[in-house]
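The other protein chains are all here in position, but one chain of the complex has been omitted.
Order of writing sets the chain letters: A and B. Residues in each chain are counted from 1.
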Amino acid sequence: MTGSTVFWYASRATGVVALLLLTAVFVLGILVNRRGRLPGLPGFAVTNLHRNISLLAVAAIAVHVAAAVLDTYVHIPLLAAVVPFTSGYERLWLGLGAVSLDLMLAIIVTSVLRGRLNPVLWRVIHLTAYACWPVAFVHSVYASKDLQHGPLLYLALACAAMIVAAVAYRLAAASRQVPRAARVGMLLKDQPAKGLVEQGQIAGGPVMRGPRR
Amino acid sequence: MTSTLRVNPIACGGHGACAELLPELIELDEWGYPIVDPQPIPPQLIKEARRAVATCPVLALKLIQQLRQLRARRDRDAVRPGLSLAAPSGNHQTPAGARRECS
Partner (left out) sequence: MTSAATRPVSAAGGAARPASGLPRLLPPGPQAPNLNAHLARHGRAPHVTSEFIAAVEAAGLTGRGGAAFPTHRKLAVVAAQRGASKLVVANAAESEPASHKDKTLLQQAPHLVLDGLQLAAEAVGASQVRLYLHHTSAAIGTAIAERKAAGIDQHEILVSMAPPRFLAGQETALVNRIQGGPALPTYGFPRVAENGILVQNAETLAHLALIARYGPGWFRAVGTENEPGTMLATILSPGGRPLVTELPIGVPLRAIVDAASTSAVLVGGYHGTWLPVTKLGSLTLDNTTLNRHGAALGAGVIAALPHGSCGLKEAARVVRYLAAESAGQCGPCLNGLPRIATAMAEAAGARPRQQTIDSITRWATAVSGRGACHHPDGTVRFVRSALTTFAAELRSHRNNQCTATTSQPFLPVPDVWTMPTTEEAWR
């Protein structure tokens, strides 16, 4: 194996790792939003895992990019990692990788600076995660042919399936969400009934969460 | 310098991470919303308090640092002359003052 091949394999391997980590970050992000829990872990772990794994993903991508640049078999300028569509090799697919990395960096930087930023701005940039993952996925599938056959194909499909499930869950929750102005009215209309009475409490309906999320 | 914890009740979504990380000062009510101790944070818990503030997924928990004399003046201003803390007030009092009212 030549030195160049080591870099090439390293880049492909860290690419797969990055995709897995990004899939995990995305799903964890939905869990944070839905106040979900991971079995056996405290609630704050979901938030912290979401944040820490995103940093890990950036680290994996740093190696992924460095290895691809250092590899001499094809010429990929370093800048192509963040400036989309400037690579000579596989301009389109690598360009998509750069797009998703840009979005990722924007999301992470705005999250680190969240306390000082306009909350609407933070939210809008965070929402680009819904674009970031599909773009990263397309980059993963087409930049090299690794994910197009064999076990890695199943891995890619599994990741995609998890994202689709997470998004579907999120959309369903959004459509079930009671708008702020209607919440109190809903709670008032619920009459004491079934289940809550035997707990020795007067019913008042479900616990309502605050608005917006 | 005294530090107190304060929660923005509008931003708070009842995630509960704060109560897990700082059970000494924060507990959850029956609906999952935090009841925050309005007293100054003991120095040995400041680090944990900062962690709790950072972990809140919506940044509703805040650490307020005040010079001692500023805090005393704000508390005095929060109590209207002739009114006890139990009296109605249309103006927004400091949440710390308001919470003392109920406990």
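Following the convention adopted for this analysis, contacts are C-beta pairs under 8 Å (C-beta built on N, C-alpha and C of every residue); 3 or more make two chains touch, one makes a residue touch a chain.
On a predicted model such as this, the values are computed, not experimentally measured, just so you know.
Residue-wise, the contact with the chain that is not shown comes from A:188, picked out of A:55, A:78, A:153 or A:188. One chain of the complex is left out; on chain A, the residues touching it are 179-185, 187-188, 190-192, 200-205, 207-211. By the touch rule set out above, chain B reaches the unshown chain at residues 8-14, 29-33, 35, 77, 80-84, 86-93, 95, 98-103.
Here is the rule we go by: only the chains that are shown with their structure count from here on.
In this assembly, the C-alpha centroid of chain A lies 33 Å from the C-alpha centroid of chain B. Of all residues in chain A, only 32-33, 35, 42-44, 47-48, 114-115, 207, 209-210, 212-213 touch chain B in the complex they form. The part of chain B that touches chain A in the complex is made up of residues 10-17, 20-21, 31-32, 55, 57-59.
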